[in-house]
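Only a single protein chain was left out; the remaining protein chains are all shown in position.
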Amino acid sequence: MRYSAKVMEHFQNTKNYGKIDNANGIGKVGNTKCGDVMWIYLKIEDEIISDAKFETFGCVAAIATSSMAVDMIKGIKISEALELSNKAVTEALDGLPKEKHHCSVLAEEGIQAAIKDYYSKTTK
Amino acid sequence: MRYSAKVMEHFQNTKNYGKIDNANGIGKVGNTKCGDVMWIYLKIEDEIISDAKFETFGCVAAIATSSMAVDMIKGIKISEALELSNKAVTEALDGLPKEKHHCSVLAEEGIQAAIKDYYSKTTK
Amino acid sequence: MNINNYFDYNATTPTDARVFEAMEDFYKEKFHNPSSFYREAGVVANEIENARENIAKLINCKPDEIFFTGSGTESDNLAIIGTVRKLKDKGNHIITSKIEHPAVLESCKYLEKNGFEVTYLTVDRDGLINLEDLKKAIKSSTLLISIMFANNEIGVIQPIKEIADIAKNNKILFHTDAVQAVGKLKIDVKDLGVDLLSLSSHKIYGVKGIGVLYKKKGLRIEPLIFGGGHENGLRAGTENVAGIIGTGKAAEIAMEEMETEELRIKPLREKIIKELFEKIPELILNSSATNCLYNTINISIKHIEGEAILALLDAHGMSFSSGSACSSKSLDPSHVLLAIGLEHAEAHGSLRISLGKYSTEEGVNKLIEVLPPVVERLRSMSPFWNKG
Partner (left out) sequence: MNINNYFDYNATTPTDARVFEAMEDFYKEKFHNPSSFYREAGVVANEIENARENIAKLINCKPDEIFFTGSGTESDNLAIIGTVRKLKDKGNHIITSKIEHPAVLESCKYLEKNGFEVTYLTVDRDGLINLEDLKKAIKSSTLLISIMFANNEIGVIQPIKEIADIAKNNKILFHTDAVQAVGKLKIDVKDLGVDLLSLSSHKIYGVKGIGVLYKKKGLRIEPLIFGGGHENGLRAGTENVAGIIGTGKAAEIAMEEMETEELRIKPLREKIIKELFEKIPELILNSSATNCLYNTINISIKHIEGEAILALLDAHGMSFSSGSACSSKSLDPSHVLLAIGLEHAEAHGSLRISLGKYSTEEGVNKLIEVLPPVVERLRSMSPFWNKG
């Protein structure tokens, strides 16, 4: 199998998916043309990400990276979440096939987009 | 096997080979470049071929056609022997592979050359 | 693995046990080089000719019109590249379709880089080419038409006889990639009037590594591989003897069993379509309802992606393929699904179900049971699915 056991584990048993009804930061990245779309929902309280979920249209790697990324930012500070790199996500998944690299980039972008959305809403 | 049973039989059990010491007609045809040389020895008495032998450097088909041709002209009249065609030899051998056609032609030529040799000697 | 759960017969088929049995001795006692002189080699050479005859019977041609290659892909390449190179003084134009296999499309692209011109015909929602388009595409420089018999992804069957007629009327050669059609459909190259036809052993319960090219007698094309005069000078290299023998056996079996297999498989296909469409909302049927291989189903499952579907099915031990980009090596989803007019997202979310000799009711029931919850789970993760 070309995916690591960790990837498959996150793909098959992911639980962080779905909407957050009162999310105050939502990031929408990717496009259907390339086959991967990620929506990241954040609930941020006192600069802390108290809840995070995702909705993903995409392949195994897209779903696993969304799941892992969301897992990694739950309960941490925004400033820390902004520093989460695609590399860190990939490593946490014990690696990704080369041609799936863009999925981890998408997860990073999704989180950044959601945080940006939060700031754009709260600073208004 | 690409040769008929008849060809193999004549190749393996040929007996008409060797020189005839007092041959009065000898035909030498073919060349080593192409890989087939036939020498036909005839002993002719009263226009009848009383004995015939061959020596052949060549492949299975060359040896079998020499053997068969010599067999077919033993004891017959010169005039009849002159009519022996390569086709008749080939048929008597139950056919030859296409690319071995030239061997039967060689046998016909060998006999004609030997008879010509006989005439050139006797008419001198 | 459980063969009941294999739904990817268009990707490859298992070697029939009788085919394996027929080959076995050619790895053991009968290992001789068929070009050699001795008796044992002659036996091997004869067996190759028997295999050739069996394949000739399957498509109704003469044995000396059958040439063995190393794959269906090689047969396609040889037919196309070999033909137009031979005829290059007479023209430079090729007509093919947008939904051909990469073996055809990439051959054409290579030729485009080398001075040839290629027209890629569009297809309709069913995947059918338009015969009027074909006629219009013909130029005085057209050397070859190459249109596949049946498509590997959506199963659409083209009007081969009509295409052959058009080719003949315009004195153009006609090649058909029949890799997916042979062994499933009754094919008579003489009746159809095709000049060149490709098939592949591993799609008809033979073996991987053997393709066949039918080349009409008298037609001269350029080889791709030069050397000893094997295959009547058309494809040099010591023959894959066991593979050829196995392919001959596979052809013989296909002749005998093709019709009863069709009768057995058709209802399984119908059942799958009926039940999936009942149980799963928002499906698109990509395989033609009227001109389709009886073993092939292609659906798009809206709002989710194909590789993810394959992965969850794989976790159930079930094997399928998809036209999603992720299951291939490119970034674009299936060129075939895009050509019949699907949106990118729909093409990414496709599932190909292809049935075959060892497909059973039991396997089909499992598919019908397993797929709906798989779809439901992935849709529940999808931003596009209205969980309303």
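We just call them A, B and C in the order they show up, numbering each chain from 1.
Everything below uses one rule, namely that contacts are C-beta pairs under 8 Å (C-beta built on N, C-alpha and C of every residue); 3 or more make two chains touch, one makes a residue touch a chain.
Note that the structure is a prediction, hence the values are computed from the model and not measured.
Student: Which of C:Glu239, C:Glu261, C:Glu305 or C:Glu346 sits in contact with the chain that's absent?
Tutor: C:Glu239
Student: Just to verify: which one of C:Thr12, C:Asn170, C:Asn291 or C:Asn365 makes contact with the chain not shown?
Tutor: Only one of C:Thr12, C:Asn170, C:Asn291 or C:Asn365 touches the chain omitted from view, namely C:Thr12.
Student: Spell out, residue by residue, where the missing chain touches chain C.
Tutor: 1, 8, 11-15, 17, 19-20, 23, 27-29, 31-33, 35-41, 69-74, 76-77, 101-103, 106-107, 109-110, 200, 202, 207-211, 224-229, 236-243, 307, 310-311, 313-314, 318-322, 327, 329
Student: Spell out, residue by residue, where the missing chain touches chain B.
Tutor: Per the touch rule, chain B residues meeting the hidden chain are 3, 8, 11-12, 14, 17-18, 28, 32-39, 54-63, 99-100.
Keep this in mind: only the chains that are shown with their structure count from here on.
Student: Of all chains present, which has the mean Cα position farthest from that of chain C?
Tutor: Ranked by distance of C-alpha centres from chain C, the top chain is B.
Student: Take the average of all CA coordinates in chain A, do the same for chain B, and state the distance between these two points in whole angstrom.
Tutor: That pair's centroid distance is 92 Å.
Student: Per the centroid of Cα atoms for each chain, what is the distance between chain A and chain C, given in Å?
Tutor: Between these chains, centre-to-centre, one finds 40 Å.
Student: Which chain C residues touch at least two other chains?
Tutor: Expected reply: no residues.
Student: By the touch rule stated above, which residues of chain B touch at least two different other chains?
Tutor: none
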